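Data block below; observations after.
Some chains omitted; the rest stay in position.
The first chain written gets the first letter, and so on, giving A, B and C; residue counts start at 1 in each chain.
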Amino acid sequence: MIAEPPRDLIGQYGITLAEFDRILSLLRREPNELELALFGAMWSEHCCYKSSRRLLGALPKEAPQVLVRAGEENAGVVDVGEGWAIAMKIESHNHPSAVEPYQGAATGVGGIVRDVFTMGARPIALLNSLRFGFPDEPRSRYLLARVVAGIGDYGNCLGIPTVGGEVFFHDSYSGNPLVNAMCVGLLRHEDLVRSAASGEGNVLLLLGNATGRDGIHGATFASANLDGDGLDRRPNVQVGSPFLEKLLIEACLELLEKDLLVGLQDLGAAGLTSSSVEAASRAGSGVELEVTAVSRSETHMTPLEIMLSESQERMLAVVEPDRVPEVRAVLERWGLRSDAIGRVIAEPLVRVCEEGQVRAEVPVAALTDGAPAYDWPAMPGPLAGPASLPTDPLELLAHPNICSKRWVYRQYDQTVQASTVATADADAALVLLPGGRRAIALCTDGNARGDDPYLAGALAVCEAARNVSCTGARPWALTNCLNFGSPERPQGSWELRRAIHGLAAAAQALDIPVISGNVSLYNEASEGGARGAAAVAVTAVLPTPVVGMLGLLDDVERRGSIAFKAAADLVVLLGPATGPLDLGLEARVQKACRDAIGRGLLNSAHDCSDGGLLVTLAESCILGSVGATLEPELDYLDESPSRIVVSLSPERLPELRAMATGLPLTILGRVGGDRLRIPRVCDLSVEEMRDAWQHGLERFL
Amino acid sequence: MKFGIVVFPGTNCERDTAAAVEIAGGQAELVWHADDSPLQRFDGLILPGGFAHGDALRAGAIARFSAVMPRVMELAQTGRPVVGICNGFQVLVECGLLPGALLRNDSLQFRAEWVHCRVEVSAPPLTEGIPVGTLLYMPVAHGMGNYCEDERSPLGGETLVALRYCDANGDAAAAANPNGSAGNIAGIVRGNVFGLMPHPERAVSPLLGSVDGLALFKSLTRSLVAA
Amino acid sequence: MSDFMARVYVTPRPSVRDPEGSTIMEGLHQLGFSGVQMVRAGRYFEIMLQAGDSHQAEQTVDLMCRKLLANPVVEQYRFDLQLEATSE
């Protein structure tokens, strides 16, 4: 029954010799090829986080509002009051996007959306975080245009507003762009669903798309060269169908509403293998699968191909046998296919059958808990900092990393679902909660300024939280995506470690639980741009921890916005003129800003980050269509953290001072006129600044 | 006053539209595309936005053959209001209730932004009581909103331009046109059938950025009271 | 019954603007293909269908085009048919 030992095959499935020995001791026998493939998939970096699992332990995951902790389920869930909860997660789709940017980005959105509605949540917002090489390169422009189109087309078709995101250009990303997508879902507490495959005898229904050879051996492929005649050895690129995904969302939410499901689990990386194993593992049960029951879109697929396929838009539902007809009736109405592909068994095993013959049988725990975890040797190394920004004010405002990203976001439907509070170019987006009085604030932030990955991690959290605080919302939970090079290089390992420490320290200091996340390693390109393991010179991306932040705003009528409002208002800097990161100070500055907005003291609030005070002030002028005159001679290009520029009517200043006791507070000047005047820095009309800022990106495209 | 909101597979603005109807004082009920029972119980129908059948082929091309569509045509014949918003407009054009065609945006990109539209006709079902020349501020979000006239049955006569994209001063300038549509056309009306690309259901509260869309829904419910 | 492969070409009617075609032409010029004088962008479908004979297949495909594949307001179509296999 079990075929001969496949020692020569282990490399093909991404298993090392040491890992193979581990498999032998876990199984106490030789695995056959299919079993080896199951191990290869489940023990891949992508599925078991073998290089980061231990490090992620440093993140603060507990808080009273947390309903589903990081690592527990497909997405984290937090209470947001009045019986409502938010499910959210961010995930990378970097490698697929490097190969086919449109489909890679689109299927990235599709995947993260499934992770969220699988929790029983209706997706209400999407965000993203993108990194490309500098847009003076045609390839980078092509990637940008196609990634943005892919993200937009997929989310737009689903009817989920894309409310925020960020784009950053740096040459370290030219061979390996980063595409991180985040989804936020809304649910009632009582509607939370688990993904556990529990209840012996329950049926496993595979819903949605037929299974093809898409993305098989994705892991091995990711490290192969992409040139020349390699084309035909490529696995099929995963192609997304947002239309099918939309039907899946509606059908699954209807099934959950009618209480017809025991469990629900999406199919992502490693397809049926990881979803069935995870579902079984979460229930402490086992699963028996019959691969011939799986609808296939291609002929002659082997059990191995069926188990590893990454065809998009599929879900696995756990259903009590006598509810199957009702479930099928709902699915039929939505025009969706369903295959009864197996059942829950009591023995904690994954058993894969082909026409009733057992082809693989592996203990669930061997695939999950048995996975290796590595502490790679770490050593600091030199970091290529970002290219410096221009100092000429107009050039600075037009710089691709500073200018308005309107070219990007006007391809994203931001207003569908009629809950997005109108704020173009906000520090964080506001999405109304049911009832319309409260809102959530959302943003994504990464920070590539740090010449130290610790700072990159800490600043990502601080900036995201500061952005949320500038709307008046209280940071409530975060999700993170860790984009790094190979952890097998000591410098890569060091970068990852340091960044996680920075992230953890900041989350701790600001008291924000980490409720979900994703790790993407091996983001490197060989000389010439193509990704390759055997490359001579390897460029890793800048260490790029990205944070997706959720904030909670109790009264949306009392919200902060970037734009200067009224002439004669005072412009005040909350926070130090300069200085290194001090997490305690950061927390107090943010709190003072939130409190001041909550009391209705402020007419604007805008955080200071890339491009320093100059950019912050210019943006408040541009969005408010009003000028300002500043007095003190400061370094207006300094990018120190923990700073927020606010404006308020002069008579409210004493109240602000009282609120900010012990915090540095500098009066910068006044709002008014139609020019931004800063001594020794600039004297520019709002219109010329707007022109530079608004068309900065378009100049390249 | 009860409106049927027709839902095709891939429609995604049905809830927003139902909510807007309710804010305007009407009632809304979703109607599934496969339902071929008569729709006489409704005082009017709205075909909302979204991506029926994923916009395969052309927006609205497949939805037009849904079982519900003969019923929609039937109701339109009785003179009751039938309104298509965005994808719904595309369906109305594909099925011939409105003339012309909606082509891909001339930028070849999806366009999501706030626009001003100038009211060109003050008449039921959607703009009654809104003076000609009024500017409405509403979002658009579409990839195929580039209106093209049918040479064989040009506008004029019974089909009128109802809304045009314009700038904040009311000029139908090329720069104010998000999709390249002929004559900056944003919406047309033929008797009781109205189609428009902007999304009035997303402009129903100051928090969302505008209440101008609500004016259209109010006109719709008002026109029924009067009828 | 026989299997036919229909190849359907749908193009914008000559009087209808074709922004995709113009954009592609510009793109080709930018890439240095200066000899390009006109581009029309259309749609192409390959359809496998069963029909009694080629006459019936032709009528069926023509009906598909008129009803669904082409929008007569702005598009024109043509197609060719190829017999792939015949069973009894």
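Just so we're on the same page, contacts are C-beta pairs under 8 Å (C-beta built on N, C-alpha and C of every residue); 3 or more make two chains touch, one makes a residue touch a chain.
Computed from a predicted model, the values in this text were never measured in an experiment.
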item: Total chain copies in the file, per protein type; value: A x1, B x1, C x2
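Just so we're on the same page, only the chains that are shown with their structure count from here on.
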item: Centre distance in Å when subunit A and subunit B are each reduced to the mean of their C-alpha atoms; value: 35
item: Overlap residues in subunit C, where contacts from two or more other chains coincide; value: none
item: In the complex with subunit B, residue positions of subunit C that touch it; value: 15-17, 19-20, 23, 43, 67-69, 71, 73-74
item: Subunit A residues within the subunit B interface of the complex; value: 149, 152-153, 156-159, 241-244, 246-247, 333-335, 409-422, 432, 436, 556
item: Complex interface listing, subunit B residues touching subunit A; value: 9-10, 12-13, 15-16, 19-20, 32, 34, 49-51, 53-56, 109-114, 139, 141, 143, 199, 201-202, 204-205, 207-210
